[in-house]
Every structure is written in structure tokens, then in C-alpha cells.
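Have a look at the structure below before the remarks.
For this view, one protein chain was removed and the others were kept in their places.
Just so it is clear, A, B and C label the chains in written order, and each chain counts residues from 1 on its own.
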Amino acid sequence: MISPLRRYLFSTDHRVIGIQYLVLALVSVTIGTLLSLLMRIHLVWPDRIVPFHGPILPEDYLALVTIHGTIMLFFVLTTAPQSGFGNLILPAQIGAHRMAFPVANAVSFWLTAAALVILLSSTFVPGGSAISGWMAYPPFSAVASAGPGQGAGMDMWLGSIAVFAIAGTIGAINTLVTIIKLRCEGMTWDRIPLTVWGWFTAALLSIIAFSVLLAALLLLFCDRHAGTSFFIPTGDLVSGVIHAASHPGNGSPLLWLHLFWFFGHPEVYIAILPGLGLTSMLLANFSRRRVFAYRMMIVTTLLIGFLGILLWGHHMFVAGLNPYAASAFAVSTMAIAIPASAKVLSWLVTVWRSRPRYTTAMLFSLGFVSLFITGGLTGPVLAQPILDEYLHNTFFVVAHFHLIMAMAGIFGLFAATYYWFPLMTASSGKSGRMMSERLGRLHFWATIAGAYATFLPMHLTGLMGEPRHYAQLIGVPNAAGHLLAGTLPLNRFITWSAIFLATAQLLFFANLIHSLFRGKPAPPNPWQATTLEWHPALHPNAPAKAAEERIVVYRQPCEYQSTAGEELILPQWSTDAIPNIKPE
Amino acid sequence: MPTTITPTSTEPKPRRHLEDHDHGSGRRPPTDKRTGGGGDNDNWNDRPNGRRGPRERLVRYRMGIFFALASDLMFFVAIVSTFFVSQSTGHFDAYNNFVNEWSPTLIPPILWLNTAVLILSSITMETARRRMFHEVDVMDEWLGLGKPITRAAIPWVAATVVLGIVFLVGQWIAWTQLAVQHVFFLSNPSSHFFYLITGVHGIHLILGIFSLIAALAGLYVSRSLETRQIMVDCAAWYWHSMGIFWLFLFTLLVFFQ
Amino acid sequence: MIPFSIQPGTFALSLATWGLPFDASVHGPAVDRHLLLNLWIILGLAALAHLILLVGLIARRRAEATSWRVEYLPLAALALLFAFLTVRAERLWAAARYTGADPAALQVQVVGEQFAWYFRYPGADYTFGITRPQLVDAGAGNPLGIDPADGHGTDDIVTSELVLPADRQVDLRINSLDVIHGFSVPEMRLKQNAVPGMTIHVHFTPKVPGTYAILCTQVCGLGHYRMNANLRVLPPNEFAAWLAAKQKAVQR
Partner (left out) sequence: MKRIAFSALLLFALLSAVPALAQGCTQCRDNTAAAPPATQRAYRHAIILMAGAACGLFVATVALLKRSQ
């Protein structure tokens, strides 16, 4: 009998760790959403007083932006799909009973939690949190006197991200070894579920990217405290202080841009790749079809990851990059649109004339497809340097990455939650619970409406020329004030939509809490899925001695037969077809 | 006409016994690389993953350490590329002529000695690693004739620890020699990089020494042969790659300034 | 209640051009054409994809598609489309950035600092004077640190608004004193980061006289949102008069 502390807090069981990650992500996403609401409200009603805080000063606004971006990207979109569901589901989907390195797994989680605590507590240090955005361009981020929050706040930001990078690397190593070494018999190259391919590619990108980020952070730290100048040019004059005497040598800020975006772009693929895989699997499952062009999907997943390493330069078109280099990066960026469209085509063909079952998970996968299309199509536009010269750092970009990364990523997470909730709530001996479908549908329609209402108009304000990171649109002097004032009506609409979108998530929380305690008990394989996480021996409520059972895989996932009216499903683990019990 | 007669399998497939699973240190000699067959009712493929014989855990840990080293490689690659860039970036002074403050740091000759020491330590470590898998000793130990493996490996590991410490001391001496010549971390871009690279690599080596000491302790304490093999093996691979990284970084510092 | 109030007329107008601001530069119209082409294409593609999705969901169930043509033909079409757009964009980009300004272009230096833009005209001798960061003192009227010892610097004109003649190419040399700023003129379809330690040239030709906004588009500190200036484009003769007045002011 192990103590509850050992079991729930410092557990090395991958399921418990997965849940811990998801809880952490849920906390983070709540905080991040509230911060974004504060920003939206401040943009259109700048004179509102925040309770317990007073008016939002420009530096507060920039701190909000920075913390919002950092939390959402690192602690939600990286943590939840890759580490959360990666721990909960990944071993089962490849027929393994455990992750490769349970202790390293727990260490990785606690490092992540520590990173989050460091980041959030940076709000309380003198000067407040960092205000230089999540990309922290030097010299702004390298010189403490460049602004409030660039002192202790920036240091804590650096520390938090460094710890997170280490944690992410450990987790990625664990994932990779698990996928490569612990697959069960017969789980060959093209029988691996696409979700696992997503996790694999994302983990691969993590071990490549995070260590580069770590090196960049180390150099930036030296610039801030050891008096070097890797990123600070000679004779840089920040707030009356010349950094020539104290900083020998001549750094180049562009160096940081290269190093950071070498990490930063793979990072956004780390956030979205598991969602891509999950969408393919869910669409196929609920429309009772094979995934169309399965091998093609594997190749495109790997290709997206591979190209993701080679196109960081498209973040630097107007940053002083050599125009020829800009052209080259534009080509490589356009190239990645092709595997992405291949995925979309496969989804469309998979559901084409299939009369799928509209469960909530399916709805969210369809929503993922829609958002991926809408948000993805603006990618090629931004990939053209001459257009990026106008759109760079406007709200057009904000709309682009919020649709394709934030919203699509979140939709993937929602789909995963509704789909795997029975596995998340099941424990040995007692079966899991389903989430309420009625509430779920309501939640879906509210969320997708809110998402589009919030982020589609942003394209327009961006085209009107509204830049990012602006703490105010009202009361700006000169002709700029006129330009910005023109975007106010749309911005009011966006703010209202954002409030609606955030409020709609209360439905999700209600559903979560309700189903946790009162959800109707789940059958062993509620969705008639074919992947291994529903295998009786790998199910969380399997008896302990099931760990001795030998798992063998005979076929690709998502194989169904519909002969003479009655449908048969062929799970990966079974030699013969099982009649598909139509849910009432 | 020729007919092919396919004989139906007369003997039933051997049943698995739940109790005869092998956690890696079981009935099967740890040198055994067979997986099943042989009609000995002990087909190791009939085991769930992670239960398939002595070497499986070893291979898993080895792969883990390799991935860790791969990401560490990217860390050094990033620093080296920064080295190349800052080496050749300059600025324009007020009179618009190009100034590049990079003046190569003179490499203290003791670094050559340190490099030799590090290579030597890699050799001793490799010997220790080989000893861990020496078949005769492994069989002896498995048959219960004491811990010849440990006895054989400990001196080599200890030697590696000593050599590693010697290397670190040598690096420290190199730093002090530079300091005597008034070349400090802040003196010059190239000195930034000299101290940064040697320092970061030194930290890696300190970690390596800790893992070696852990391996030593494990050699004394641990009763499971496999665990000891894993500890020494992983420590060895880490140590070797640190040596290789150093060779690259050293060539960089010596020839590419 | 209606959460937002829009004059329908202006809204419809702005929707027709996707809300793009007025275009006052010579190279702008080509960029706008390409941008609008892109926007209409992706709008069409998005609509098409969603249509296919909906039809596929509504229509009666049928055996699943097996032919790989459904994957490769559209993919090839898309690849061609993207290639076409890339080539078209690259040609515009090359025209804008691959070549330098012509020697007759008006030379203006743009300097960003927290949180203001300064503009320097070389003055009568067409040569910029030496600047030293040590001498920077906005209070004493020398925000760029022009070295008084250098003869070229004495006649340099430093302004806080960018005044340009219409229909004459201008060659901006952009740099920054402290942190990275973003020099952006939406009405000129122009954007370039101002990076400390680098001098980056962009050149363009304003066409329509008027007053336009200059924004900072790279977060540079708490004053980022108010770091802007006016660009006044004057008819050539008025510009000459303005420049002469400024020069007289400097000589005195």
C-alpha cells in the first residue's frame, strides 16, 4: 500500500503524470485566457479600472502580452498534447504498458511545474514581468534598463524558459525511446497510428530545437549579467547608457533572431503535429473509413517536421535579413504548404460521402479541419516577402497564428478530451465515464462560432494596418491615431466575441465537472475504435496481471468492413472482425 | 500431377506460464542473445515488451543516453555557429571604417596535455565498459561465483575518474595562465568564447564525473548485474561523446580562430 | 444591444478593398494587386474546401474512395498555384529590394530611439556628418549625436517629421540608437525593422501629396504604441521651399 502522496503527487505512473500535465495545462489555459480578456478589454475601453490593480499601464499591457504568449505556447499548446495526452495514450497506442523512463517522466513534469511557477511569480518582482514579448528580441531583452520588467522579470522569464526547455527535452527523449523500443509485436512502420507519428515527430523536433533555445538563453544571460555582447551592438545607447565600455566586442541582434526562430518555428509545429494526427484518426474512426492515403499521411507528417527545421527565416523578412535569403526562405516556406494541403485533402476524402457519427469528438475534429484550412491559407500569403512587408507584425499575423495554432490546437485538445475521457477517468477495477454529449455539442457550436467571430475580423484590422503589441488604439497622436481609430469598431466587435468565446468555455468546465462525477459509465470501447488504447489488456481498468498479456498487432488502424448492411470493425489487435454495435 | 501437401500443425502451441517471466536477471544467462524458439517452452517473444531478456533494458537506456547526447550536440552546434558569426562581425566607427575587435586568444599549451589526458581517460573508460560485458566473468557471476565483473571494472572506472579530475584541473590551470596574461572572460569576443566553451564543456565533464562516481557506487552496491552494466555503459557513452565534443571544440579553438 | 456601431457605408467601402488603407506610393498598386489576388484566391480556396466538406458530410454514404488521383491531382494543382504566387511575389520583391536606389534619389536618414523617430537630411553638402553616441543629447537639440567638429554635420537638418517631395525617389537609411524598432508606413506599403548596429537601406517613391502615418511595428518598450510620426508628402516646389527654410534655420 503506497501513500496517496506517492500515488497521486510523486507518482511515476505515466497515466497519473499525463493527468498532472493536463491539470497544469488547464490551469495555464485559464490564466492565459483571462489575461487575453484583460488585453482585449483594455484595447477598446482603456479607461476601465481593473479591480485590485487600477488602470492598465502600457507596461502592464506588454507584460500581459508576454505572459499570455509564453503561457499559451509553452504551458498549454506544448504541454497538453505532447506531454499530457502523450503520456496518457501514447504507450497504450503502441501496445506498451509503460513509458520507457518513468522516473525521468516524473522529473520532467515537476520541472515543467517549476517553470510555470517561476514564470507566474515574475509578476511580483519589482518592475513586474518581462515586457518584450515571447520572442524577447535583444537589445530590448538584453539590457535591464530598456524598460520596466526587463530586469528581474526578464531574468525570471529566462530562467523559466530554460527550465522548461530542459523538461521538454527529457520528456521528448522519453517519448522517442518509448516509440522506438516499446512497440508491441507487429506494430510496424505503417501500422503505427498517426497520432503516434505526430508525437514522434514533435518529440524529434523538441530534442533538436530546445537545446538550441537553451544555448541562446545562455548567451543572452551572459549579455545581461556577464558583460559580454553577443547580441548587443557596439555603442548601443539604451536610456542614456552607452554599452560600449562595459560590453567589448560587437554583437548582432540578428544572431538572436536566427537562434530564437530556429527554435521558435519548430516549436509551433510541436504544438500542432499531435493534433494533425489525432484529427486523421478521429475522422476515420467516426466515418468508418480507412484514413485515405495512410502512408502519404505518415510521409507528410515527417515532411512537415523536416521542413519545419528549414524555414525559420520567414519570421525575419523585414528584420534586416538579406533579401536573397528572404527569397530562399520564402521558397522553403511555400514548400511546406504542399504537405499541409495533402493532409487537408486526405481529411476531405476520408469524410467524403461517409455519413459519419456526429459525436462531440467528431465535431471538434471537423472544427479542427475547418480552422486548419482557414488559418492555414493565410500562411502562403505571409510567406511572400513582398506581402509580409506590409502584413508583418500586424493583426493579420495575429489572426493567422491564432487560427491555425491556438484555435486548431485547442480544438485538437477538446477532441482528445471528449474522445479519451473514458480512459482518463477509468482506473483499475472501475470503468470510466463518458462526457455529456449534449453539453459537448452546445460547447462545440459556441466555441467555433466564438473562434471565427474573434479571429476572422482580426484579418481585416490587420489589413487596415493595426500593429501588434499596441497598448492603446485611442489617444494616439499624429496621423497614426487616425489610422488606428479606424479599426476601433471592428476591435469592439472582436472584444465582445472574445468575451463570448471565453464564456462559452464555462460549458466545458461544467461538462468536465458534471461528467467526472455523474457522467454515465463508459462501455469498454465506446467509440468502436480500432486502436490499441481500447485493448482490454491496455485499458486503465484492466487487472494487474494483464501486464503479462502479450499484445500483437495484425493490421493498420481504422479498418472497417461493411458487408451486406451490417458493419464490422477490425481492431488492430484482433485477427477477425467484430460486429459493430451501433450505439442507440 | 504434383500436389503440395501442407502438414497441419499437430503439436499445440506451447502455453505461456505467467510465472516464468524473466525480469532480465532470471534463469536465462545474461549473455544469451537468443529470443525464444528451441522448443524450450520459453519463447521470449511471448513476453510483453520490456520483459524480453537481459539486454532489453540496457538497449533502452543506451538509446535514451544517445538522444540526450544528440540534443546536447545541437547545443554545442548552436554555440559553435555563434562563434563563427561573432568571429567575423565588426562594426563601423565614427569615421566609417570597419572595426573587428576579434583578436584570437592564444591557446595555453597545457590544453594539448589535457586533450591527451581526456583521450587516455576515454580509453580507460572503454576498457571498463568492455570488462562489464566480458562473457566469462558474466557467466561466472551469473553462476554465483562472486562479483568478478565488479572487481575487474572498478579500477578502470576509478582511473577514468582520476583522469577526468586531472583534465578539469588542467583546464583550471589553463584559465589561470590566461588570467596571468590578463586575458579574461570580458577581454575580447574570442576570449568570451574561449571561456564559454571550456566552461560549458567543463560543466558537462563534472556531470560526467558525478555519473562515474554513481557508477562506482553502483558497482559496489547494486546486486543486479544488469543495473551495473547499464550504469557503466551509459556513463561510458556519455564520457566518450564528451571527449569527442572536446576534440571538435579544441580544433575549433586552435585552428579556426 | 449592438456591441459595435459601424457606419455601413464606410464599412462596405473598406470591405471592397479588404480595408486596405489609401495607397500613396508608386510601387504600391502592384503590391496591392498581388495582395488582393492572394486574398481572393485563398477566400475562394477556403470556400471551396468548406463546400466540399459540407457536401461530403450531407451526401449519402458511398464506398470509400480508393483512387490516388483524388489526392495527387488537386495536390499538383495547388503546388502549381503556390509556385505561381511565389514567382509573382518574388518578382515584386526583387524589384523592391534587390537593387539599390538610383543615385539621384533623395537621401534621408531615419533613426529610431525609445520612443521617437528622427529624420536627418544631409543638407547643402549632400553628406551626412559624423555621429557619436557619446554626444547624443535630445535636450540640447542634438538627438542623433552629430559631431559639431565635423564640417559635414553642421548643415545637417534633423526633423521629427518626415517631409518628402512627391514623385521623387527617396533612399532611406534606417538604423536605431537603442533597441530594434519597426519603421512602417502603411500608406506607402513600406516596412523595415530598424536594427541597432546596422544601416539598412530601403527606397521608394511617394506619389500622392498628403499626411500619412509612420508607426513602430516592433515592440520596443512601454512607449511602443505612441512611437509614431507623420510623413508629409509635398509637391516638389513646396518641398524645395520647406527645405530652404530649414537650411536657413540651421545656418543661423
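Simple rule for what comes next: contacts are C-beta pairs under 8 Å (C-beta built on N, C-alpha and C of every residue); 3 or more make two chains touch, one makes a residue touch a chain.
All figures in this text were calculated on a predicted structure; none of them were measured in a lab.
*Asks:* Check each of A:Gly227, A:Pro323, A:Gly481 or A:Pro524 against the chain that is not shown and name the one that touches it.
*Replies:* Counting the whole complex, the residue in contact with the absent chain is A:Pro323.
*Asks:* May I ask which residue of C:His34, C:Arg97, C:Arg120 or C:Lys191 touches the chain that does not appear here?
*Replies:* Missing-chain contact among the listed residues: C:Arg97.
*Asks:* One chain isn't shown here. Among A:Ile41, A:Ala226 or A:Leu302, which residue touches it?
*Replies:* A:Leu302
*Asks:* Among A:Arg15, A:Lys181 or A:His443, which residue is in contact with the omitted chain in the full complex?
*Replies:* With A:Arg15, A:Lys181 or A:His443 as choices, the missing chain is touched by A:Lys181.
*Asks:* Which listed residue (A:Ala335, A:Val349 or A:Ala542) would be found touching the missing chain in the intact complex?
*Replies:* Selected residue, touching the omitted chain: A:Ala335.
*Asks:* Spell out the interface residues on subunit B facing the chain that's missing from view.
*Replies:* Here the touching residues of subunit B are 63, 67, 70, 73-74, 77-78, 80-82, 84-85, 87-90, 92, 96, 98.
*Asks:* Suppose we count only contacts with the excluded chain; which residues of subunit A make the list?
*Replies:* 176, 179-181, 183, 187-189, 200, 204, 207-208, 212, 254, 258, 262, 295-296, 299, 302-303, 305-307, 309-310, 313, 320-325, 327-329, 331-332, 335, 338
By our rule, only the chains that are shown with their structure count from here on.
*Asks:* Taking each chain's centre as the mean of its Cα atoms, which chain lies farthest from subunit B?
*Replies:* C
*Asks:* From the C-alpha centre of subunit A to that of subunit B, how far is it in Å?
*Replies:* Using C-alpha averages as centres, the distance is 33 Å.
*Asks:* Taking the mean of the CA coordinates per chain, how far is subunit B from subunit C in Å?
*Replies:* 52
*Asks:* Identify all positions of subunit B at which a residue touches two or more other chains, and write them in rising order.
*Replies:* 91
*Asks:* Which positions in subunit C touch two or more other chains at once?
*Replies:* 197
*Asks:* Which positions of subunit C touch subunit A when the two form their complex?
*Replies:* Those residues of subunit C that touch subunit A are 3-6, 11, 14-15, 18-21, 31, 34-35, 38-39, 42, 45-46, 49-50, 52-53, 56-57, 59-62, 64-65, 68, 70-71, 74-75, 78-79, 82-83, 85-86, 89-90, 92-94, 96-98, 113-114, 133-134, 136, 177-180, 182, 184, 186, 189-193, 195-198, 200, 211-226, 228-231.
*Asks:* What residues of subunit A sit close enough to touch subunit C in their complex?
*Replies:* Residue list for subunit A touching subunit C: 57-59, 62, 65, 131-133, 137-140, 143, 146-148, 233-239, 242, 244, 250-254, 289-290, 292-293, 296, 318-320, 323-324, 326-327, 330-331, 334, 337-338, 341-342, 344-346, 348-356, 366, 369-370, 373-374, 377-378, 380-381, 383-387, 389-390, 392-394, 460-461, 463-465, 467-472, 476-480, 482-483, 486, 489-490, 492-493, 496.
*Asks:* Using the touch definition up top, name the residues of subunit B that touch subunit A in the complex.
*Replies:* 16, 18, 21, 45-51, 56, 59-60, 63-64, 67-68, 70-72, 74-79, 82, 85-86, 89-91, 99-102, 185-189, 192, 196, 200
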